[in-house]
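Mind having a look at this structure? Questions to follow.
Removed: one protein chain of the complex. Kept in place: all other protein chains.
Entry: subunit A
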Amino acid sequence: MAKIWDFHGGIHPAEHKDLSLQVPLRQAPLPAYVVLPLQQHIGAPARPLVRVGDKVRTGQKIADRQAGISACVHASISGTVVAIEERPIAHPSQMQDMCIVIESDGQDTWVERAPLINWQSANAETLLAHIKGNGIVGLGGAGFPTLSKIQSGRAHQLDTLIINAAECEPYITADDTGIRHYPQELVTGIRILQRILQPQQTLIGIEDNKPDAIERLREATIGTNIEIRVVPTKYPSGGEKQLTYLLTGREVPSGGLPADVGVLCQNVGTLIAVARALVQGEPLVRRIVTLTGHALAAPANLEVRLGTPIDALLRVAQLDPQKLARLILGGPMMGFSLPNAQVPITKTSNCVIAGTLQEFPSAAPEMPCIRCGMCEQACPASLLPQQLYWFSKAKEFDKARLYNLFDCIECGACAYVCPSQIPLVQYYRFAKGEIRKEESEALKAERARQRFEFKQERQAREQAEKAARRQGKTASAVQMEPSVQKAAAPASTETLDLKKLKIQLAAKSVAAKKAQQALTQAQEAGASAEELAELTKTFQNAQQEQAQAQSAIAQATETPTATQSPSPDVAELKKLKIQLAAKSVAAKKAQQALTQAQEAGASAEELAELTKTFQNAQQEQAQAQSAIAQATETPTSTQSQSPDVAELKKLKIQLAAKSVAAKKAQQALTQAQEAGASAEELAELTQVLQEAQQAQSQAQAALEQQQVPKTQHIQAPPKAADAHLKQLSVQIAVKKVAFRKAEQAWQQAHSSQQGDLDVLEAHMLNAQEALHKAQAELATYQAQQSSASNKQVTQDGDQHLLKKRKIAVSVAQAAVRSAQKRLDNLSEIKDTPSEQLAAQQARLASAQAQLAQAQDALAQAASTRTQEIS
């Protein structure tokens, strides 16, 4: 007797297997129609080869496999394709999927079968081609395409082939029945696989609760090198990982496959299907399904054509609808419940349980966990289910992962034994789902970051162009001012004119007020969006005119005093101030209009338009402000000796203006958020804000640059290197500001749950990276500097260098850590494409290389220092 390695945990639920074993296996009646989903397996869905209206014969390939992991689908009855459309499939979420619907002609005419006459002498490739061509997938439950499984197994050093006949789930007897009715086919299937894989040993793992099947297997395997290993009945001994351990004592590594320890597992049903495909030329068109449960008067095992609707089978098994309380596809431990029976049997459907309320009472209310540890004693993966439960419940997903959440096979043993009736598996599914979501979001953010980098580059370019243009404009405007002044001066001498203007203003004010009233009334009356938009426009026009009139009056009043003033500068200043006032009024009005529109619930487009108007007004206002500031500064600057000071002032003014613009943009954004504006609008506003902030930080940088050389002139002899150093420091400062701003923006958006978080986050990350880059640049530059002037460097300088190197190292370390984390995240996801993994690995490697370099540099610096000291 070969050794059986007992696995930790496991449970002994009531078996109920005899329910469906009362009568022998029989063929289910041919259904009137079948619904064949294009995806009955793990991997890519098959591509239809037929069209609606086509006549098909049983066994005809109607959908072909795609490249990679996929499987083809064959017609399970003869008849006419009546639809290729989305139909509800057997899925817990009542999901729909593409299906080919065939209406039976009642004949069951087969295509010409193409068996492999001499499979005993055929080579592995031929055998695999037949497995591939007949659409064989794992019939145990997961539906992994058999071809792919064997191929991935062949890539490893396989020495053991395990036939999974454990069938540990209660109720299910499909494999048991398969063994008892088709032992020869099973053995043929095993020998075909032996031929392909050439394993050193072939083991059949079967639970000791199937004595008949064991006896049949004994008879059928006489004279073969197939060993039968009877394992004690314990759920979940049929789990691939558990059975592997039971029979070989080898543990499948976490996140790995049995092939990693030289084992390949195949299900009984799969092997029978393989034998039929190769020896009889029958593609996978039928399977054994257990129909059981106490709501059925005639539970049985039926050989069912794929695509047969479950309700047709339930009629065969004489369902009593009055008794039916729960319909389960699969076993009671890991199967899922179906909301209704109008879904088809697929390649993976091994059991349908029509349970009564007595069999499956509704879940008792969840009681608090008393940490009794029964779940831990039941867990076949040696996890700590109760700790996972606490972590999942508290959404501490990091800790849940640390406690190996992803090694949970969701067998349900913990929830089965829990005296507090806690649906533990649901908590784990939730946690896993959340973690996967987080990961995919991180991936998305990464992509968004890359997109954003391009966008930012482009924006920076545009900004620079814009700034250049704007500078040109202000310069010309300053030149133009005096001429305007002269033209206005003579006209303004007459008070009559002023009166006229005032009257005009009054008229305009009245018009504006009326327009506003009309707008309000329309809003209250619930006018259509178009009407409102029109009225709003009228109102805005009126306001604009009013503002113009106001500014005209202001000009008129100011000019006389301006003529009296000795300096033309002062007059100009006044004029600018008037302009500013007008612009401020316009901006305020625009803001009001925007707020009103928001309150009135105007459409997104309107809001966007109004926002734009508002922003323009603000910009103009800011421009006016800066113009004033310039004007104010110029006289003093003429008095000052140094042109530098003047420039400095100018820059300061610019900075002030930009700050105002940024603040305004932020206000607009906040308002929009509060008003619940749409994501696009928010994104737009955010962009405006970011631009403004960028402009601000540029201005700041320029200012700092300006300040820096000045102090340099005074304090130290001009040194090109120093200047560059300062420039780098300034850059860092700018980047820091940018990063902080981005972070703030992201936090705001995050806390309000509005706006495009992805973009903002990407921007933040980007800013951070830029900052790090700048820091690294500084560090390298300083390193170069110090190495160039190594001889003169004092110990202090060396220390400085050392510090910089240390910073460089820690920056590199951070990069490595983040790369590692991303890689970990990626590798946790089962179906991450290998290229992506490889790319991430490469990234990690380069980060590690950088780290090594940085560490080298640090070590060098350290050694130089010690040498010097000694």
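Here is the rule we use: a contact is a pair of C-beta atoms (placed from the backbone, for glycine too) under 8 Å apart; a residue touches a chain by one contact, two chains touch by 3 or more; residues count from 1.
Note that in this section contacts and distances are computed from a predicted model.
S.K.: For the chain omitted from this view, which of "ATP-binding cassette domain-containing protein", "Ion-translocating oxidoreductase complex subunit D", "Xanthine dehydrogenase family protein subunit M" or "ABC transporter permease" is its UniProt protein name?
M.R.: Options "ATP-binding cassette domain-containing protein", "Ion-translocating oxidoreductase complex subunit D", "Xanthine dehydrogenase family protein subunit M" or "ABC transporter permease" narrow down to "Ion-translocating oxidoreductase complex subunit D" for the missing chain.
S.K.: Which is it among A:A381, A:A431, A:A445 or A:A624 that touches the chain not included here?
M.R.: Touches the omitted chain: A:A381.
S.K.: Which of these, A:Q200, A:Q421 or A:S440, touches the one chain of the complex that we don't see?
M.R.: Here the residue in touch with the unshown chain is A:Q421.
S.K.: For the chain that's not shown, point to the residue among A:R47, A:R195 or A:R429 touching it.
M.R.: Going through A:R47, A:R195 or A:R429 one by one, A:R429 is the residue touching the chain not shown.
S.K.: Since one chain has been left out of the picture, which residues of subunit A touch it in the full complex?
M.R.: 7-8, 11, 13-14, 92, 170, 241, 245, 251-256, 321, 324-328, 330, 332-341, 353, 355, 360, 362-365, 367-373, 376-377, 380-384, 386-387, 399, 402-404, 407, 410-413, 415-417, 419-421, 423, 425-426, 429
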